[in-house]
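Notes for the one structure printed next.
One protein chain omitted, others in place.
Up next, subunit A:
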Amino acid sequence: MRHIISMLLENEPGALSRVVGLFSQRNFNIETLNVAPTDDPTLSRLTVTTNGDERVIEQITKHLNRLIDVVKLVDLTEGAHIERELMLVKVKAQGGAREEVKRTADIFRAHIVDVTPSVYTVQITGDAPKLDAFLQAMAPVGVLEVARTGVSGIARGDKVLSL
């Protein structure tokens, strides 16, 4: 099963490599990875999506918790949560396709953020299936380049991940 594990990490050099290294060292799988500083400059928030049965996920969370640089950790998929990913995608936009791309982008509530005579750059946010669906819709037109941030997520309701 797919899990979204989100953690607060000491904003220290090498902290990220410890997390990533753990996954390869223990033969765990990383599907997406997203990391950036938080409002507290000493902490980064790192979100990883991974696959595994209950036993594997338990091992992943335990081994992550064992890393000294991991301050706090939550498996978002254990409860109601919001997950988002941002994608920038360049698509061919020439002739009739220009209008078609614009229409499809509107349907997906995406934004065209850069324009040339032959290319549109589209920004779209959502969960992973939505982004996948958009790429599929664009395939006939011609997808030139894709940049995805990986999943970021947060729990619904009053629950917060903080110190």
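We take it that a contact is a pair of C-beta atoms (placed from the backbone, for glycine too) under 8 Å apart; a residue touches a chain by one contact, two chains touch by 3 or more; residues count from 1.
Criterion: contacts and distances are computed from a predicted model.
Engineer: Among "HAMP domain-containing protein", "Acetolactate synthase", "Xylose transport system permease protein XylH" or "Na(+)/H(+) antiporter subunit C", go ahead and choose the protein name stored in UniProt for the chain not displayed.
Structural biologist: Hidden chain, UniProt protein name: "Acetolactate synthase".
Engineer: Decide which residue listed in A:Arg18, A:Lys102, A:Lys130 or A:Arg148 touches the omitted chain of the complex.
Structural biologist: Answering carefully, the residue with contact to the hidden chain is A:Arg18.
Engineer: Which is it among A:His63, A:Arg84, A:Lys102 or A:Lys130 that touches the chain not included here?
Structural biologist: Of the candidates A:His63, A:Arg84, A:Lys102 or A:Lys130, A:His63 is in touch with the missing chain.
Engineer: Residues on subunit A that touch the omitted chain in the whole complex?
Structural biologist: So the residues of subunit A touching the missing chain come out as 10, 13-14, 17-18, 21, 25, 55, 58-59, 62-63, 65-66, 68-72, 163.
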